[in-house]
Every structure is written in C-alpha cells, then in structure tokens.
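Rest of the complex left out; these chains stay put.
A and B are the chain letters, set down in written order, and residue numbers restart from 1 in every chain.
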Amino acid sequence: MTTIGVVGLGYWGPNLVRNLTENRHCKRVLVCDKDPLALERATNRYPSAVPFLRYEEMLADPQLQGVMIATPINTHYDLARKALTHGKHVFVEKPFTSSSDQAVDLISLADVQKLIIGVGHTFVYSPPVIKIRDIMERGELGEIFYISSTRVNLGLHSKDHSVIWDLAPHDLSMIMYWLGEAPVEVTATGKDFVQKGIPDVAFLNLRFASGAIAHVEVSWLAPSKLRRTTIVGAAKMLVYDDTEHLEPVKLFDKGVRFKDPDTFGEYQLSYRTGDIISPKIESFEPLQSEVNDFVMGVTQRRNPKANGEDGLRVVQVLEAAERSLQRSGQPEKIEDVKSWI
Amino acid sequence: MTTIGVVGLGYWGPNLVRNLTENRHCKRVLVCDKDPLALERATNRYPSAVPFLRYEEMLADPQLQGVMIATPINTHYDLARKALTHGKHVFVEKPFTSSSDQAVDLISLADVQKLIIGVGHTFVYSPPVIKIRDIMERGELGEIFYISSTRVNLGLHSKDHSVIWDLAPHDLSMIMYWLGEAPVEVTATGKDFVQKGIPDVAFLNLRFASGAIAHVEVSWLAPSKLRRTTIVGAAKMLVYDDTEHLEPVKLFDKGVRFKDPDTFGEYQLSYRTGDIISPKIESFEPLQSEVNDFVMGVTQRRNPKANGEDGLRVVQVLEAAERSLQRSGQPEKIEDVKSWI
C-alpha cells in the first residue's frame, strides 16, 4: 500500500486520480494544482484525495512515494527533477521531456537515487497493441518490412509545440514496442498552416537497423479522425484501426512469393491471399493497467513497462524529426540510447 | 472521321482498341503487336481492327493520323519518336517517358511538326476528379493547405521500374490538375523489399510555390486496396475514396478559425463542424472520354486535356523522387517546365 501524488489537474490528470483512487494498492492519493478551481473540482469528485496548491508541500508529505506528472510538456523536467531529488519515484506523461538532454539527466538521477521512472506511453498498455506484439513475437508476420501509421483529426492545436510532439509519441512508442528497436534515421516534412511556427501537419519516415522502415502521418487538420496502422511482414500483414470498436485488429494471410522458374526463364512472383482474421481482443482500460504498473513498480522498486529509456527514445526521434522538418526533410541520424546513458 | 493505330496489345492496349472501335469519330482502327498471339486475340475480339506485326508497317498506312502507345515504359520514347517523325499525332500511356530529357525531345519534335501529344493521365478524365476540380475552382475549399494521398494494394510488382513510376503518376497528375501548379521540391523515402533494386513501397512529399504541400504513399505490398485522397483547405475539407462506389467524394464543412480575443488575452482557435455532403457524381468511363479527347484532338489539331507538358511535369517529379529515395530522402528541387522547353 502506497501513497501517490498527481500534479496537474487539467484535462488528463483527473483520469490518473480516478484510476489511483480505484487502485487497491494505493492507500492515499495526493493531488496538486496551482489553480484553486481545478483543485476544488478534483476534491469534489474524489473526496478522499488530499489537495495541495504548492508542489513543494505535496513533495514534503512523508508518506508520498511516487509522483505522476500530467502538466504541460515544458514543465515535465523541472517537476520530475524536484520529485527525484526528494527521493520520489516519478511517472511523466508523454512526451517524457522537451529534450533528450533533459531525459538523460532524469534517467541518471533516478539511477543514482535507485528510483524508478514511468512514462505515459499508454498505447503499450492497450489490448490491441499488446495482441499485435504477441502476433509479431510468435513470428506470424515473418520479417517485418514496413509499418505505416496515420493519426489525424480536426483539433486540438497546441500553442506550445508542434503536432509531432503531440501525436507522434503514440505511434513512435507503439512502433518501437512492436519492433523492439529504435530507429537509426528519421526524415520529416510538414507545415505550420494555422499558427505560424507550430507545424500542424507532418509526415515522418523512420529507418531501422533491422531493415524495416516506418511512416507516420500526424495532423490536427483533417476532416475525419483516422487511427490506422498497417504492418507488412514477409509472411502476413496486419491492420490496426483504433476507431474500429468491433474489429480493431485484422490479420491478413497475404504475401508475395518468389516462384522457382520452371524453365531457365525468369523468376516469377506469386501473390498469396487467404483468410482474414479479427482476433478477439480483451477489453480493459489501458490507463488502469498503466497506473497499476506504476503503483506496483513503486512498491516493488522495478521499472514499469514504459520507462525512462523508452521515454528518451521517443524524445530523440521527436527532436530529430523536428530538426529534419526545419531543414525541408533532410535525413537526421539518431544515436543509440545506450551510448548516452 | 480518322484512322488511329494502337501499339501494344498487352494488358491495357485492348481497352484503347475497344474504345476506339466504339468511337464514332474514328473510322478505322489499326492494331500492332510483335506477338502474333496478342494480335490474333485482338482481331478475334475486334474483327474490324487491321492487324500489323511490324510497327513501321502500321506507320506506313497512308490514312493513319494518330498512334496510341500502350507498351512498356522503356519503349515509349522510341515508338513515340518514330510516330512523330512519320507525321503522326501520338498518345502515350503514363508515365509519358523514362526521363524528362526524352519528354522534352518529344514535345519539341511535336511542336516543330505541328503535331499533338496526349498522355494517359486517365484520372483527369474521371468524374469524381473533375467534380473535385469544380469544387476547388469555385473556391469552396478556400486556400489549399495540403493533400494527402494513399494508393496501395497487393501486387503487381513490375520488374522494370519502381512503384513510384507505376502508381505515383495517378496521384501526381491529379494533384497538379487540381492545384494548377507543379511542385518545386520533392523528397521520397521507401525501400525495395521483394525485388532488390526495385522499390515496392515509397512515401513522397511535395512542396508547391503556392505554399501547399502534398504527400503520396504508394505500395505494392499492402493488405488491402486503398485509394484515398484527403484535401484540406482553409475553408472546407474533402475526401476522395476511389474504392467507394456509393460516395466517392465527401465534402466536409469543417475548419479552424481564429477567434478575436474578448479580452487582452490570447487568441483563441475555434473548430467549425457542419454538414457532410456527398455530391452526386456523373457516371461515365474515364477512358472513353480520354480516347475521345485524343481522337477529337487529332481531327481538330488541338492538344488534349492531358498533353505532353503534363506528361513531362509528372516525369520530372518521378525522376526527382527516385533521386531523393536513393539519397535517403534528401530534398530535390524541380525546375519549372517552361524554362526547359
């Protein structure tokens, strides 16, 4: 049984509070926001939560073991650093930090302090995403050729950071989780149509050491919501559509084969088309699983499934993509995280 | 009433023959293929067509006024050149030529000879594509922000050229037709998964002088057929899905607006969402319209809707995209066609 604090009670923070109050390993929930109204709304809805207007006061709570940070991106680093220096475990919403330097610093600090870091890559806790990983791990897709992902809808424009920092962390965290590797190069193009200086449409291309490539389209300017990821393997292919409630994952028994030339002639390609299967996907709230993973991580002093290094890997790609976009799509190399930390 | 010849009776050529035989401005149809079996199949199906095994013999027919070329890409230039030097108008399937040098040469030759050139950009004759152009021309979408297009399915791998040369001409010709301009820069990434040296998946990004950008995804390796183009304007947005028979075009009355700040505070963005309209689309075969446009162009000595310059513009982008893909996505400039010819 532990005590966890949530800082930031805007749009997302209350969801963390709800899950913490319902988590049976969490005894007390502290909540913090500098806006008294936000604080009041939260304690009205969750009367057992202990309110704090000042972050330092919450950190001073002697029972507090972990802090979940759900504030704007540019405050992640300072708030996480303070928590770690106070000896508290931290969970930071995605994207982990504003820069990889910040991420490396937090990881080192946590390492020294023997503290854990969780990051809010909620999708890696989502049933269809886990199902896809299972399918890939048992080799059903064969060698992975490429992944193409689209994540677009109308709104909500951020005033602080581009659509890349807002939407791409979802796809990047899933892709790295599935492939088990980080990209070695990224190119990005896109543009700032509505707010000058803040790209609202972007196209990312990733190259991996394994030979796989990936493509991610993100936009705040689209007529309808699309959340569609295609994974093409040498053996089978798969489509994951997060807007499809009935059949979010479809596995296509399709592929191309080289045929042995009968004569001394040319090789032939043949196309194989078999059944399409929508596997049954378990139904649970990813956020509940994510919050529980952090709470259990805190009590057992082990890193959660999505940890600081995963956060860093995503931030590295975001940084590189942003640089590439500023340079009209020039390819940008990405260093291996292991050489950094 | 004119005489038109078709060279190349493989997969596509017979469609040209069918439309020519049914065209009331075309008196005689000549057909040519070096494969006697292909020639026989064609004359069995279209008994009125006059067969030729040798191209030169067909060109020697005194009544022949125009030649439609439906052979592999790498033969387009030679066959078109011969036709033009024999004083025949030419129509060349997409992509026009294997290089922009070839395209420039053919355009110059036709110009000198006062002959016309048509290119097989069939989509610019297609009812939904024309409807979209109408909608854009009357300003309903407002300033165009970006176009994103996906054209993927399983098969048919070419052994001669990449998926870019095979599928992208469709999207490139539509995008230029809609925007009324050619791109000034392109980047492309992709990879050759099945046949080494022949990319089967590619992602193109285009930049236009007007400020618009475009993105094109093409693949021979995809679990299901997608033919989906999104056009985002400042005023409205549009989706064109060529696999949707019932509602191929949907016009979304959606957009983002800056709101005047009430106080001295920050600006606000508001999102507008109104009706969605699927305009009625006329129903005719694009190929019939394309063939008729060439036939009428021949009889009236005027260039068809999709002419040599349009063909050149597409080839320029294909060349630049292929260069960019070889250089990991380096941006490539595209010169204005007018400075070339």
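Note that in this section contacts are C-beta pairs under 8 Å (C-beta built on N, C-alpha and C of every residue); 3 or more make two chains touch, one makes a residue touch a chain.
If you're wondering where the values come from, they're calculated on a predicted model, not measured in any experiment.
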> How many copies of the chain make up the whole complex, given that 2 are shown?
Replying inline: 4
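FYI, only the chains that are shown with their structure count from here on.
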> Can you give the whole-Å distance between the Cα centres of subunit A and subunit B?
Replying inline: 39
>> So in the complex, the part of subunit A that touches subunit B is made up of which residues?
In response: 145-146, 148, 154-157, 159, 185, 187, 189-191, 193-195, 201, 203, 205, 207, 211, 213, 215, 217, 219, 221-224, 230, 232, 234, 237-239, 250, 252, 254, 256, 258, 266, 269, 271, 273, 328-331
